[in-house]
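With one protein chain removed, the remaining protein chains of the complex are shown where they sit.
Chain naming follows the written order as A, B and C, and within any one chain the residues start at number 1.
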Amino acid sequence: MDFDLTEEQRLLKDSIDGLLADAYDFDKRKLYMKEKGGWSQGIWSKLAEQGLLGLPFSEEDGGFGAGGVETMIVMEAMGRALVLEPYLATVVLSGGFLRHGGSAAQKTAHLPGIIDGSKTFAFAQLEKQSRYDLFDVATSAKKKGDGWVIDGEKFVVLNGENADTLIVTARTAGGQRDRSGIGVFIVPADAKGVTRKGYPTQDGLHAADITFTGVEVGSDAAIGDPANALPLIERVVDEARIALCAEAVGLMDESLKTTVEYIKTRKQFGVAIGSFQSLQHRASDMFVALEQARSMSMFATMAADFDDAKERATSIAAAKVQIGKSAKFVGQQAIQLHGGIGMTMEAKIGHYFKRLTMIESTFGDTDYHMRRVSEAGGLI
Amino acid sequence: MDFDLTEEQRLLKDSIDGLLADAYDFDKRKLYMKEKGGWSQGIWSKLAEQGLLGLPFSEEDGGFGAGGVETMIVMEAMGRALVLEPYLATVVLSGGFLRHGGSAAQKTAHLPGIIDGSKTFAFAQLEKQSRYDLFDVATSAKKKGDGWVIDGEKFVVLNGENADTLIVTARTAGGQRDRSGIGVFIVPADAKGVTRKGYPTQDGLHAADITFTGVEVGSDAAIGDPANALPLIERVVDEARIALCAEAVGLMDESLKTTVEYIKTRKQFGVAIGSFQSLQHRASDMFVALEQARSMSMFATMAADFDDAKERATSIAAAKVQIGKSAKFVGQQAIQLHGGIGMTMEAKIGHYFKRLTMIESTFGDTDYHMRRVSEAGGLI
Amino acid sequence: MDLAFTKEEQAFREEVRQFFRDNVPAETRRKMVEGRHLSKDEMVTWWRILNKKGWGVSHWPTEYGGTGWTSVQHYIFNEELQAYPAPQPLAFGVSMVGPVIYTFGNEEQKKKYLPRIANVDDWWCQGFSEPGSGSDLASLKTKAERRGDKWIINGQKTWTTLAQHADMIFCLCRTDPSAKKQMGISFIVFSMKSKGVTVRPIQTIDGGHEVNEVFFDDVEVPIENLIGEENKGWDYAKFLLGNERTGIARVGVSKERIRRIKELAAKIEAGGRPVLEDPSFREKLTACEVELKALELTQLRVVADEGKHGKGKPNPASSVLKIKGSEIQQTTTELLMEVIGPFAAPYDVHGDDDSNETMDWTAQIAPSYFNNRKVSIYGGSNEIQRNIIAKAVLGL
Partner (left out) sequence: MDLAFTKEEQAFREEVRQFFRDNVPAETRRKMVEGRHLSKDEMVTWWRILNKKGWGVSHWPTEYGGTGWTSVQHYIFNEELQAYPAPQPLAFGVSMVGPVIYTFGNEEQKKKYLPRIANVDDWWCQGFSEPGSGSDLASLKTKAERRGDKWIINGQKTWTTLAQHADMIFCLCRTDPSAKKQMGISFIVFSMKSKGVTVRPIQTIDGGHEVNEVFFDDVEVPIENLIGEENKGWDYAKFLLGNERTGIARVGVSKERIRRIKELAAKIEAGGRPVLEDPSFREKLTACEVELKALELTQLRVVADEGKHGKGKPNPASSVLKIKGSEIQQTTTELLMEVIGPFAAPYDVHGDDDSNETMDWTAQIAPSYFNNRKVSIYGGSNEIQRNIIAKAVLGL
């Protein structure tokens, strides 16, 4: 057991921190939001240049073969800088499907575009009725000749507006809430029958509702077993949850720093409000919540490698619970301690709060994961 | 709507407050605990003299025909003074059964002894498996000739060790968790087949586990309908819950006062610890919890007269929820703000904490009543 | 002690409720239910209906158009109004500057302003907070200098609610710079159309525009626009802030929102059953309902007690109203967030169009959650409220 970063990890951290320190202050971020799709192609290219988009892919696939700790480092840094670019959607989620389930041909076709930053992806999973259950899939993929015809609606697809390629879950057999009979398909975003309605999300990212009407794809579109891809979906989504935990830690870390700075300088009644014990104790409680979240982010990263699938899933669910609780407390108190200024769009802190809020309800909220941990018999 | 006390209620309050101020300081209470059964016959007689034991009974039964507000006033005062005497068991519970369900003959036989203080009663209801469900009754009452034979075990019967007479719930028909087939019986504590094992409870009161082995009682022992007494039991226990709410308000009120006094005088680092803002805010939160509890104690008192039985039950359950939550917070924080001294038997505050703790699990804890309110569809 | 509403009080509740049913424009109600912003016109239209009925300035003395209701009647009226829901009378006019004018203003001012306030002929806004003043209001810097028969006003106000609609402002200005903090402040009213007044919107984190910065650059104001005595403005401000005591709990608002939560949670499914049947969601909702019921009773206690403690010595329980009231409001918005789950994310997809489908107004849920963070900050933050309880109630 060793919590220190290796030399390489330290270099990676310096690299991403340095890049964001230069290129991603709050004012620049406002400009990036106004670019097409709500994020900056320039930043995306820089991430590619520094190899960050190829991080988790194997060397033979053109990547760096990095592991969970490296993703944690990157996501935490991105949280700290409130990064808009679609790293989660493209590298973690869609890249994850290709890494864990993709055929050699699929990898060859798609990974280079991800790694060199020329293509972005989106993962179309959420349906109107599915909420947090990954196995609840009404969108259908019906066999037609060698290929498939996809019909259905997907909602709140992160980066869905902008993506070149979509990774879509669809049912090939069984009833809407059956665990088997689910497939994962690669669909070009410009395929016939794909309609996208894009919009900004509450946290300033962009998403889309996407309709698939008789969308035809070839036999090579299915990633993994089209009759039984749920284990693959669960694995990849678990990795996304781990990445979100790390992002949230970055967000909370920066929220606390910003808040402490603010109450040190903001004066009321002739003194800095940070001299009031009740605010000091609140900030201390935020620190406690942050450190507990940081621990669980590390735990989740560690858990990705657990052999026992149930233990792995339960551990990651537990991390999402802790992150959800800590994020809510830290986010809300950061606003409270800022007072009125925290309520304005002009102040940075509100944007952290909003992103933290959205993370809580992405891929399962606190209650949902609490129930999963309970039903698995707990952690002890 | 009028929250002011009437002239008579004001006099009642002065009377009970005066009696307890004279006779019930913390040191005297220690002496009363050492008397037979753990409470003072002298105090009990004084309560009788001032008419407090006859308060809720009708004038024709020798009482004063007072209502819920009067019981609230008395119970709150008793909470404030941490009274040990069996008012709840004798007047509220057993007296309640006689008032609401007793025949003229039963009233004539038993009420005078309650009102003049010569007899005390106990309500034997809890069973090993029943927990908080009043309808879960395994103790049986089987018909024998005109009368009944009672067999079973009852636990944690308040004042059970000392009572002259027991009011016992027993099943006359149906399965253990059926809502019908439950009767209520008057059983002399010295009846053949009654075995009592008395003990002190965590809060310094006394209770008993009582075994009934072939206990024979006459046909006149049943209060109300022996085949369907659950509505009566629910009504009386609801009145006991209301009384417990008022007692808890008295306990919390005194706990907060004692704590505020303490932190005003206790010095650390050269100043009164009550000058630290974090302790001030904690005390403020205790005040908020107390006032919310006080409101719900009044609401429960009001609810006893609601026409709609379901609304009545739900309202009283809601009050018990609020009281349970407030009691836990106020009790725990009172100890915390006292620091080490609060952990000792010598300080008054710990005894308030313990009584508050026991009230929470009497006739249904917070979770139990929360579920009842939920299942009834809530309050709004 | 009689803890039930009297027959008369119940009849009054029915009367009020019926009036709302008959008179609140359906569109106004729908927007309120869905948490949308109302247009200025929609608000003013409704307030004039209310004023025509004689209920526009219900708590004013009868000589100025008030109703002479008991405090319990006021309570019932407000609760029903919030719960229907319909917009409450514009506080800046009706609850704030109105009472200051009829209490401290001269006859001319009363005649000039009060009827226009009642009928919302003028939309008023409040010029108290300044950048840097926050909870320490008395540190304000905006100054009014006397020049001939004019005040010349310079400075900046902030958090000025709905100033974008306002015709008039009541303003705390420093008129004696040499006096100590609370001294030397005057209460001056003037037109927002005056030359030198600039309103700059503040966009809040929910994306809404409720508050503004207001700049005064050599604004000329007639000398007679001073209310009461010069340099006594701080007393009037305290009087004004003290009037707002029980409304702050917003029990009716929370009740209405809980009804909305239940409606929505019965429709939306999670794990194959309605969210409303999820035990842990249900428990949180119930816990909130219990706290709200307790708060309602606490509020009734304060209402019933009003006047008995005398001015400046309110019922100790009144300090509870702001803290619990804001916490409960925030909890209800959190519960709505939980109900809607991943569909909280889309920002303003459908704008203010008129479609009636469920998903159409759910885009308001997250903004409402964000927006409601303010309720534990403004009007004396909850930290300040705890200071007040500690000092004024507990004597710490």
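Assorted remarks:
Just so it is clear, contacts are C-beta pairs under 8 Å (C-beta built on N, C-alpha and C of every residue); 3 or more make two chains touch, one makes a residue touch a chain.
None of these values were measured; they are calculated from a predicted model.
Although one chain is not drawn, the whole complex shows that of B:A48, B:V156 or B:A191 it is B:V156 that touches it.
Although one chain is not drawn, the whole complex shows that of B:G117, B:G152, B:G350 or B:G378 it is B:G350 that touches it. Note that of A:E35, A:E49 or A:D285, the residue touching the chain absent from this view is A:D285. Touch with the hidden chain on the side of chain B covers residues 126, 129, 131-133, 136, 155-156, 177, 197, 199-203, 207, 209, 266-270, 276, 278-279, 332, 335-336, 339-340, 342-346, 350-351, 353-354, 357-358, 361-362, 365, 367-368, 370-371. Even with one chain removed from view, chain C keeps its contact list with that chain: residues 279-280, 283.
Listed here are the chain A residues that touch the chain not shown: 1-6, 9, 69, 256, 260, 263-264, 274-275, 277, 279-281, 283-285, 287-288, 291-296, 298-299, 301-302, 305, 318, 321-322, 325, 370-371, 373-374, 378-380.
In this section, only the chains that are shown with their structure count from here on.
With chains reduced to the mean position of their C-alpha atoms, the one farthest from chain B is A. Chain centres here are Cα averages; for chain B and chain C they lie 43 Å apart. Annotation for chain A: residues touching 2 or more other chains are 276, 278.
Contacts with at least two other chains are made by residues 383, 386 of chain C.
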